[in-house]
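In this view, the complex is presented without one of its protein chains, the others remaining in place.
== chain A ==
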Amino acid sequence: MSARGNILGKLRDSLAGTTPRPDEFDERLVTKPWRYAPGDRIARLRSLMEAVHTEVHQCRSDNWPELVAELLNKRNLTNLLCAPAKEHGRALQAYFEATEQRVELLAYDQPVEAWKEELFWNVEASLTGTLGGIAATGTLVLWPDRHEPRLMSLVPPVHIALLKASEIHDNLYDMMVSQDWAAGLPTNVLLVSGPSKTADIEQVLAYGAHGPRELIVLVLEDA
C-alpha cells in the first residue's frame, strides 16, 4: 500500500461510526471587535504601522510622485524599481522625467534569473501598488503580478507602497469576503505589516532582518 493509502486508511478507521462536526464559524467574532468609522480607518492603520517602524505619509494622487522624489533624495538613493506598465508607474516616470530627477528608474521586465545578482545587490528601493489595506492590524495587502512580481516588495532594502484610502478595509475577513478571495487566489498573496524584523537575539527588536529595512506607505487620501 502507498503511504497515502495507509495514512488515509488509518484516519478513516479511527473515524468509523462518527459524524463530522458541523461548521460553526461565527463571523461576528472576527468582525465585531474590529469595526471603525470610515474617518478613523487611516488613523488606526497609521498608528499600528508606525508602532512597528513604518513611515506613513498622507498625500494626494497629484502630489505623491513629488514626495517619492523627496524621500529618495533624502536617503541619497540612486535607483528605484517600479512598474512602468502600471498607471502609478507611468505617473512616477512622467514626473521624474519632467523634473529631471537623477534617480534611475528600473523596471522588473525580465525573469528573475536574468538579473538576480543585480536585483539582490544593486537595487536600492522599490515602489509598488497595493490591493488595499486592513485597519484592524495595520496591514497592506499585495497581490503580486507580472508587472510587480513577488520579490519586488521583498529584496530591495527600501519598499515604498501606495495605498488608496478608499481601499482600506476594517478587517481581513471583510476584505476577503467582499472580494470573494475564496473563488480564486493568485499564485501569491502577501499581507505586509511593517519592515522586516526579528527579535531572535535576547528578544531585542532589530529591523531589516532579511527583507526591507524600511517600509514607507503613501496613503492617497483622494483615491
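The rule is simple: a residue touches a chain if its C-beta (ideal position, glycine included) is under 8 Å from a C-beta of that chain, and two chains touch if they have at least 3 such contacts; residues count from 1.
By definition in this document, contacts and distances are computed from a predicted model.
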Among "Iron-sulfur cluster-binding protein", "Inner-membrane translocator", "ABC transporter permease" or "Deoxyribose-phosphate aldolase", find the name that the UniProt record gives to the complex chain excluded from display.
"Iron-sulfur cluster-binding protein"
Touch assignment to the omitted chain, from A:69, A:136, A:158 or A:219, lands on A:136
Residue list for chain A contacting the dropped chain reads 2-4, 6-8, 10-15, 18-27, 29-30, 33, 48, 52, 108-113, 116-117, 120, 136-139, 145-146, 149-151, 154-155, 171-173, 176-177, 181-182, 184-204, 206, 208-212
